[in-house]
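To start, I am sharing the structure in question, which I have written as structure tokens.
A single protein chain has been omitted from the complex, and every remaining protein chain is retained in its original position.
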Amino acid sequence: MTSETHAHGHELAAHAGEKPHPQARQYMMIAATLTIITVVEVAIFYIQPIKQSVAFAPTLLILSALKFALVVMFYMHLKFDPRLFSALFVAPLMIAAGIIVALLFLFGHLVL
Amino acid sequence: MPARRRSRSRLLPLAGLAGLAVLSACARNYPQTTLAPKSEFARTIDGVFMHTVWWGLAVFVIVEALLLYIMFRYRERPGSQAKPEHVHGHTRLEIAWTVAPAIILAFIAVPTIRAIFVTQDMTPLGGDLKVRVIGHQWWWQFQYPDLHVVTANELHLPVGARAVFDLETADVIHSFWIPELAGKRDVIPRHVNHIWFTPEVPGTYTGQCAELCGTSHARMGFRVIVDSPEDFRAWVENQRRPAVAYAAPTPTPAPAESEAAPAETAPAESASAAAPAAPAESPAPPPAAPETETPAGASARGDTLTWKGGVVGDPAAGAALFQRSACVACHTISGTAAKGQVGPDLTHVGSRQRIAAELLPNTPENVARWLHDPPALKPGALMPNLNLKPEQIADLVAYLESLK
Amino acid sequence: MTTITETLPAAHEPLYRGGVWSWITTVDHKRIGVLYGVTAFLFFLVGGLEALLMRIQLGSPENTFLDPVTYNELFTMHGTTMIFLAIMPLGAAAFNFMVPLQIGARDVAFPRLNAFSYWVFLFGALFLNASFLVKALGSANAVPDAGWFGYANLTSRQYSPGHGIDFWLFGLQILGIASLAAGFNFLVTILNLRAPGMSLMRMPVFTWMTMVVSTLIVLAFPVITVALFLLMFDRFFGTNFYIPAHGGDPILWQHLFWIFGHPEVYILILPAMGIVSEVIPTFSRKPLFGYAVVVYSGILIGVLGYGVWAHHMFSTGMGPIADAVFSVTTMLIAIPTGVKIFNWLATMWGGSIRFTTAMCFAIGFIAMFTMGGISGIMHSSPPADLQQTDTYFVVAHLHYVLFGGSILGLFAGFYYWWPKVTGRLLSERLGKLHFWTTMIAFNLTFFPQHFLGLNGMPRRIYTYSADLNFGFWNLVSTIGALMLGASVLIFMVNAILSLRRGAIAGDNPWDAATLEWSTSSPPPHYNFAVIPRVTSRLPLWDRHHPERMVDRPEDELKVVVAGKTLARTEVPDDDGESGTHHVPHMPNPSKYPVIAALGLTIAPIGVMLKPEHGIPVFLAVTLTGVLIMAYGIYSWALEPLEDH
Partner (left out) sequence: MRRALAPAHAFAMETETSTGLNNRKTVFWAFLGSECMFFASLISTYLVYKGRSVSGPYPTEILDIPVTSISTFDLLTSSLSMVLCLAAIERGDIKKFQFWLSCVIVGGLIFLGFQVYEFSHFVHKGLTLSKNLFGSSFFVLTGFHGTHVAVGVLWLISLLVLSLRGNMTKADALDVEIAGLYWHFVDIVWIIIFTVVYLLE
């Protein structure tokens, strides 16, 4: 699958709908944010009052969703690239998330 | 062209009408039909089904009639150079045929959901009869925990009392189904499923495993005998009794001798030993009993059992043989040392109407055939061919058939 | 208006000439389409033969024609073969041949990946059916026998020793890779290779449905891939996913399978719906009524298809809430499906209907699929389904939708596109005979199964007691099946006669409107000498019947999803070159796809050898397979696609 169009040049910089990608400094910022979130996650894990509370799981899930979104939007450029790519990725992602939630419910791990 | 179209137009409604006629007319010819419900559960779900049938039929008639009309009305006429107008759509029509099915579906969904909650309401009622069902490859075990009864392949229920089932399996997934009394509910490893129903009409109903479970899935039947309350009590009474006992450990004669006279060695000794424990046997007159005694013409002569072809078996010898053989590893006979859990409980096997999960009527010939080579009768059966000799089989049959 | 440029006269090298090697290395989407079609039809015959054997066994009570083991093998292989080796690849044949032609492209986006898909499919199919060979050589339990959905824990080593289940699980795994590769390929082909002016909302509905099906494949197959991996680990590497004794839950298999399985049934029906949406307008001489609605309802069916899977599990005791939710979502699918049916009827309304064989099959599709859909609605009510599930009522439903739906639709496509593929017409007389015998035999075979099911006949039983009175309708059904076999023979005779001496078809024998009819029959290997410019949904009608043209050209090509523009390009200027007639460069043939496919098929054989021959043999064979595959893929990546 790798190179059906390999032999040809890719003057693709000007794809329809593509905005310029971020530069190094912005990438560094993202990386710092990701690191901080990870540190917070691990910290939460060790702070017993939070770990015992009902907010523990939702907080962690939100934090990891945040990391997920940052990587997808900036490192993978979905924020800048044509929306078709977002559609190709986000629609399956929704179905996938829906299926995980449904299965957790069906196996009694989530109660309505 | 027109001729073909007409034959087509006759075909479809005909199929539909014939279908309906058959649907209603044939129900009573089928002993295992879902269309003649005999419990409140079965009636409820049949009601939902018939509801969907009528709506379905309406949709069917409308669509097919419209199709036929259009085919006829707008067929290409010979020689016509008609240039149909190019219509691209019609918003109000589109809305109409989106909304109309939605309304019909709502009419189907409401009773559906009501029936779901009614039939799955597990609140206990006073007087529920609890039954634990355990599916096995390829037979059914039934336990009545409150009555301390264990049996196989033949479920007795009192008419008018709600039976509540705990459904489990010993191996793979099976599905518990008595078409006239209830829908299916699967028995699944690590799950305990439930279903309940109240049989309303006494009689015998057949049931069948409805989930592919291996080679002899087709042969995993059972029957439900809905008794009057008195009959049911009597049945329970009998089932709770330990098995008919034969005290004397009569050694089975060596094959060579037994061939000559298997019947002579045993009867005298065992007759006395068995007499007190087997009251049910006593009324049988010592001389040849009339052929009507058991369906296949078996006759009980004293305690020995003679059947077609003059085969004679001695129950006491059979009892002893049973205890000495592999049988005990797999079967339970209460009151004896046999405590095996692999196969059906045989304590009262003689009282059952069929053997091997509906495979055969319970006659001496059939039990003998079964013992001779189970997998030959029921492919894959988990009871192996034990290479029993004919006279051993005769004794075992006499014993098993005496376990009423 | 006449923006469609005529193709070159038929002075090109014949499409189907060339030796075996040229077929093995071909990357031409049309030849691959033909390969798919022929292979899939052969497997349809195999699956049909299996069905006939089953029907003979069921023709009378307590019949001993087949033993239960063989019977279980036959329905398992019948279901698996029909779904994965017949209908899906027949759909793929149509996608391959027609989609590039319909969108005005010269090939698919990844021609060698396309060849790879075909070869993987072929090897996977042979792999699965090799189990019969192994059985013939004397191995017990060598043929899959746990049903086409292989419910755990019957498929565990404990309850299914031998290699039967292994053939099934690796066979499906291999076939899944073929389907995934094709799914990606067609998704991108349709998005990216459309001719200028061919906006999404001008695409033929068949192409639209191909795109929906490709998406469904791409999103459904990973789930069964995982389910099968888990089963493989259980059977070969001692994991406990489906082993109850160690906490595993066989229900997980059912969920994963049906999360795949229900979208799969729409993968089977949507191509047929696409075909019907082409055939009906052509032979009604009217454009499709409510084009946009038909397209959107197809998409909606695909989307809703992900939310209904547990309707196959109503008897497993999921609880009232889950039952109710899945029941309602299932019923909702009737709405977009009904919308399609009504739009087809409205298309015929006011038309001038020509009853060609293709049209007859399309009409037969509407009539029969509606019946199957209605029995589906009966299933969707859990209380009612408790009586129907796992009985012949389900068997009736699934054949009304699969045979009455998919197969009749595919036959319509066969008759419709045969002239384009072969350049010759089929006999209409034999075609009509085929149609009527099919319709009568089909209903004779499957309609009585509704009664059998409702009257208590479970499915998947190799025989039944005479007391149950199932004999009569089963006999009717068996007679019907034998007639159905005869009708298939008529079809084969028709095809063979047409190849020998069918009338020459010409470019557009049906006066159809879509682009595939603008090129010669069969098309030149480069499809179009000049890529057409498209200004409406019905380009050929606009050209031939300009007075009736309704569509207006648009200014932009847009990719619109859910009403939002995702990407846009400008309409090209008319360029001066379009009159020139050079023969275009086309991709080179390549031997690497077939090599990679071969390696892929060898790898699982190693795993299958593990239980008897130990880890070294397993690793040796599997690594050989992987290396061959890697060699194939690397060489293909480095090989230029075409000369300059």
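Letters A, B and C mark the chains as written, and numbering starts fresh at 1 in each.
In this section, a residue touches a chain if its C-beta (ideal position, glycine included) is under 8 Å from a C-beta of that chain, and two chains touch if they have at least 3 such contacts.
Quick caveat, the model's predicted, so the values are computed rather than measured.
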Query raised in the report: Where does the absent chain make contact, in terms of the chains shown?
Result: A, C
Query raised in the report: Which of C:V134, C:L252 or C:I321 touches the chain that is not shown?
Result: C:L252
Query raised in the report: With respect to the chain omitted from the figure, which of C:P204, C:P336, C:P522 or C:P587 is a touching residue?
Result: C:P587
Query raised in the report: Since one chain has been left out of the picture, which residues of subunit A touch it in the full complex?
Result: 1-5, 8-10, 12, 14-17, 21, 23-24, 27-28, 30-31, 34-35, 38, 41-42, 44-45, 56-57, 60-61, 63-64, 67-68, 71-72, 74-76, 82, 84-85, 88-89, 91-93, 95-97, 99-100, 103-104, 107, 109
Query raised in the report: Footprint of the hidden chain on subunit C, which residues?
Result: 105-107, 109-110, 180, 184-185, 187-188, 191-196, 198, 218-223, 225-227, 229-230, 233, 237-241, 246-249, 252, 256, 259, 529-531, 557, 559, 567-570, 572-573, 575, 577-578, 580-587, 642
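Throughout what follows, only the chains that are shown with their structure count from here on.
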Query - Approximate Å spacing (C-alpha centroids) for the pair subunit A, subunit B - result: 54
Query raised in the report: Going by the touch rule set out above, which residues of subunit C reach two or more other chains?
Result: 249, 251
Report summary line: Within the complex, subunit C is touched by subunit A residues 1-7, 16-17, 82-84, 86-87, 92, 95, 98-99, 103, 105-107, 112
Report summary line: subunit B partner, complex, touching residues on subunit C are 67-69, 72, 146-147, 151, 153-154, 159, 244, 247-251, 284-287, 289-293, 315-317, 319-320, 323-324, 327-328, 331-332, 334-335, 338-339, 341-343, 345-346, 348-355, 363, 366-367, 370-371, 374-375, 377-378, 381-391, 432, 436, 439-440, 443, 447, 450-451, 454-458, 460-465, 467-470, 545, 548, 550
**Report entry** Residues of subunit C defined as touching subunit A within the complex
**Finding:** 109-113, 181, 184, 191, 218-219, 223, 249, 251-252, 255, 259, 306-307, 310, 318, 321-322, 559, 561, 564-569, 633, 637-638, 640-642
